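Just one protein chain is left out here, and the rest sit where they should.
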């Protein structure tokens, strides 16, 4: 019965169906979404090329310049931390991690969700019932706590993080894809394909997945910020990436410890994280509205 | 004259540009009179009457005039187009009431029938709760809902479609309005229920001398209930006259097509 906003957004996207030229035009007319795409593009570009543009690297310590406030003079434009590491490079490198975790994990959960939901919906019957009941039970588990347990007990690795977060975020997708599959299954052309002897997998890949394209795009844009948030949450608690490697959440955690003395250590990574999340959410909203124009 | 509509024009601002829904509509209704509006789907019937009530969607623009005669003789008439919300609120429900096409969704599913009926009487008649309850039950009985005193405590989903439409009628007529607008009141209902609903409306109208503006697809219904008819097509008024004239000497090509499409049972 309970529905997250994300789930609702996705259902809206389903109604709008395909990502047609019309939707693209409406998206182009949405100034906030276009601005977000531009800003996000800039952030991504900075994060990728930024570390190559400075002589500093993310781990080397400059003891002559500790707690350096942001300045152009010493080549530390974002300042330095308590051991003299350059915050600019660290923010960019941390951004790589945060974005990568977000994107990779969103795709992992997308794959699991689509495969699971489409299979359940396509097979139907008792197997479907069982598969969805499993999803219901998983929904009720306090996943955040389980993920923390996993990370604590099995050590902090990036791979484990992909796995843990991916395992949490596919549930919504599975539910919605299943519902859609049930509807699409009844369509005459799918029936026809089945009559013609197409295999189940072929039907799912050729007929069902393309119909879900609009939904998938919205889903991915809204899941990426959630995953980034989740990763930074873990890193903030000290359970994410390990020193000297860093991510936005880990940088913010460092910053909190020294915020009275060196507020830039807190403020700068916070701005990058918030702006990125804001852009993704704005784009996701814009896409949803573009697919379902009635709502705006 | 009760209501005088002159040069009513409605258009909508949409994503895809402007939609002209009603071009130039003029007609009038006398007290106690019944006028029918017919026309194909999308011809602008509903939007025209919603405009009179000030109930159009936010993206609508209306021009022209719709004058409602004053309640007391000697006072100036009220202009409904562009009227202030305060003015409209005193007209709606009290002087012009409306019933809608779909009785399944027209009532608030979260409120008891009694609440929905009483609030109207309390707002416009200044009745106390008890008095309003009594009047509401009487109205329910007048529209022939059995065991009204008990059923008034029900929620809408506990009623059938026909019963809900009766509740709508009871509600609409409870403040004895001067004009009742019925927008396809029977389209969504079973054929067997349709006549009963129309009978109930006719009976109550006679008691209170309420004028009727009846929208329908069914020319037969117009012939049975109304003395005059308007025929609309794609936002234009194509025919306007007495029932006799519209049925026997139609001017517009379109009216002739409509008439030709009626299945003739009585030969």
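Each chain gets a letter, A and B, in the order it is written, and its residues are counted from 1.
Quick note on the criterion: a residue touches a chain if its C-beta (ideal position, glycine included) is under 8 Å from a C-beta of that chain, and two chains touch if they have at least 3 such contacts.
Rule of thumb we're sticking to: contacts and distances are computed from a predicted model.
Among the names given as "Xanthine dehydrogenase", "Cell division protein FtsX", "Oligopeptide ABC transporter periplasmic protein" or "Pyrroloquinoline quinone biosynthesis peptide chaperone PqqD", UniProt records the absent chain under the name "Oligopeptide ABC transporter periplasmic protein".
Of the candidate positions A:130, A:154 or A:189, contact with the hidden chain is made by A:154. Of A:40, A:108, A:208 or A:229, it is A:229 that touches the chain left out of the display.
Among B:19, B:53, B:127 or B:234, only B:53 touches the chain left out of the display.
Counting the whole complex, the residues of subunit A in touch with the unshown chain are 1-5, 8, 32, 137, 140-142, 144-146, 148-150, 152-154, 225, 229, 232-233, 236-239, 249, 252-253, 255-256, 259-260, 263, 266-267, 270, 273-274, 277-278, 281-282, 285, 295-296. Taking the complete complex into account, residues 53, 55, 58, 85, 88-94, 97-98, 100, 102, 105-111, 115, 119-120, 123-124, 155, 157, 168, 171 of subunit B touch the chain not shown.
Just so it is clear, only the chains that are shown with their structure count from here on.
Subunit A and subunit B have Cα centroids separated by 52 Å.
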